[in-house]
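The complex appears here minus one protein chain, its other protein chains still in place.
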Amino acid sequence: MDDDSPQGRWERRTQASLALGSVLFLAAYAVLVLAHGLPSVWRDGCVAVMLAAWGMFAVDYGVRWRLSGEGFRFVRGHWLDTVVLALPLLRPLRVVKLYEAVLRRHGGPRLALYARVIVYAGLSVLLLGFAGALAIYQLEHAAPGATIRTFGDSVWWTCSTLATVGYGDVTPVTFWGRTIAVGLMGCGLALLGAVTGSFSSWLLQVLAREGDERPPGS
Amino acid sequence: MDDDSPQGRWERRTQASLALGSVLFLAAYAVLVLAHGLPSVWRDGCVAVMLAAWGMFAVDYGVRWRLSGEGFRFVRGHWLDTVVLALPLLRPLRVVKLYEAVLRRHGGPRLALYARVIVYAGLSVLLLGFAGALAIYQLEHAAPGATIRTFGDSVWWTCSTLATVGYGDVTPVTFWGRTIAVGLMGCGLALLGAVTGSFSSWLLQVLAREGDERPPGS
Amino acid sequence: MDDDSPQGRWERRTQASLALGSVLFLAAYAVLVLAHGLPSVWRDGCVAVMLAAWGMFAVDYGVRWRLSGEGFRFVRGHWLDTVVLALPLLRPLRVVKLYEAVLRRHGGPRLALYARVIVYAGLSVLLLGFAGALAIYQLEHAAPGATIRTFGDSVWWTCSTLATVGYGDVTPVTFWGRTIAVGLMGCGLALLGAVTGSFSSWLLQVLAREGDERPPGS
Partner (left out) sequence: MDDDSPQGRWERRTQASLALGSVLFLAAYAVLVLAHGLPSVWRDGCVAVMLAAWGMFAVDYGVRWRLSGEGFRFVRGHWLDTVVLALPLLRPLRVVKLYEAVLRRHGGPRLALYARVIVYAGLSVLLLGFAGALAIYQLEHAAPGATIRTFGDSVWWTCSTLATVGYGDVTPVTFWGRTIAVGLMGCGLALLGAVTGSFSSWLLQVLAREGDERPPGS
């Protein structure tokens, strides 16, 4: 980050705009999906914002690829950016990078390993879940025989799915809804497994330390 | 605990009353929720008990903050107390502290690490689950289209949720019911993960030791 | 086991009869629950077998307590036997001990740690699941509004519960059915967690070893 290479300078300069872009992308998508009675001009505005954010990421990706001079190896080394480029729903995952940058800038105490995992994976799950709930709502709420009719249902379904509880009181019924649901299960469960595992390890560590700190004469 | 600082003395003196207060709080809430035909005066009594317990915790929190002389750092360092102060439903978690104190007073053999995790996390899950079942029952049993109609349904729902089984034969349908349900999933699953993981590790350890103890000639 | 103390000799002598007793207990319970048109005399025979097996365990427990000369500490040290004594449904768990004894007698190669965990916990889950399915069937199949109507439904429900999948197409509806279901979740999930965890560790170990064995020049 502190290096003076062209890539380093490019990343420092574009950082804030890209983070803003990812937040705007998600916000525009949320408005587009959730605001039903929106006048046509607003809807077009939202689409424009989304396209602009998308274009921004594409340009950033292209410039960084060019600067790296790595060819195909760049695609493999930056798979998260590649995924984000291809699937706009996952774009908010870039926010994780911003969060890390903010933490660094403040020069706060370095996070412990478990805290890092919980922050990274937890934030990813949160963003992924929100984007997933939006997408499921958009695809399902007007389908014939749908049980997910409101955005509240969609969020409830997402939470019960990510916790692997799966009540089944509301479930996606369309092909694309189910496809996104399977993707959400795949990504979400792996990430949540990391969060739960880290939390358990952290709890074990805290309790082990507390046991050691107890004075022997007590 | 054995130190003679003002904080140490304060904690030793208030310990028993706070534990009693947390049990009373939960009991009063349970009576308030479960006893339908209760005369008005009793209901007011329950509310008074809950408010008194709440006030007790607030005073205790304030005094300890004052004595610590730490300012904002106290809030971060005692996050459990802060959470308990804000959300009365979680108050019973303080009982875990009492249990620990009782264990210490009896000077019994120090618990092994896995036993500590199982006791702490298991008891938290139990109390959290009971409070959650009460809250869900209160919010759901009179809602239109509700499937959770009795307290038994609510306990059954809580158990199947905490085990991540999630049958879906009874599910919360109101906004606040679902909000509490999501909170219960989040806390409960992380804690239960700790319990299950500790149990597995303990089983592995026991079986490994048993294997070593077996005489070579057998 | 090879010691010549009274306890050791008692255990060696009663071992086979107790194992037979536990199998008979489960078999008699299965016949009692599953065979509907059984003549009254057979049913009484089944009950007699169950009572006899129960009595055998009670006598064994009493004699071992006496021989140990430990008083209350015996109850804590042999908690599995105590649980088995109180809850006849869990009696088959004693079979695990027999299995271990058979393995030892054959002097076969000592099982690896993960294999031991998988055998112990897996067998416990199997027996617990079978006993649980029987109990759920007995309690539910005639209840008003029941969805578990055949023993096949009960086994299917048990499997989907132990795997934490929980479809909810069939679920217990009676108070005691749900109580046993919660017990099954508690015990079964902890044990299954141990099995799954051991399997993962074993897979990791096998693949790590395989990776090392690969000749460097390949």
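Letters A, B and C mark the chains in the order given here, with residues in each chain numbered from 1 onward.
Everything below uses one rule, namely that a contact is a pair of C-beta atoms (placed from the backbone, for glycine too) under 8 Å apart; a residue touches a chain by one contact, two chains touch by 3 or more.
Just so it is clear, the structure is predicted and the values come from calculations on it, not from any experiment.
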Touching partners, among the displayed chains, of the absent chain: A, B, C
Given A:Tyr120, A:Tyr137 or A:Trp156, the one touching the chain that is not displayed: A:Tyr120
Hidden partner chain, touching residue among C:Trp10, C:Trp54, C:Trp156 or C:Trp176: C:Trp156
Per the touch definition above, residue among C:Leu20, C:Val59 or C:Ala208 touching the missing chain: C:Ala208
Where the missing chain touches chain B, by residue: 164-168
Contacts of chain C with the absent chain, listed as residue ranges: 152, 156, 159-160, 163-169, 195-197, 199-200, 203-204, 207-208, 211, 214-215, 217-218
Positions on chain A where the hidden chain makes contact: 1-2, 104, 110-111, 113, 116-117, 120-121, 161, 164-168, 171, 175, 178, 181-182, 185-186, 189-190, 193-194, 197-198
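The definition used in the following text is that only the chains that are shown with their structure count from here on.
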Chain whose Cα centroid lies at the greatest distance from that of chain C: A
Interface residue identity across copies chain B, chain C - same or different by half: different
Chain B and chain C, separation of their C-alpha mean positions in angstrom: 31
Sites on chain A at which at least two other chains make contact: 164-168
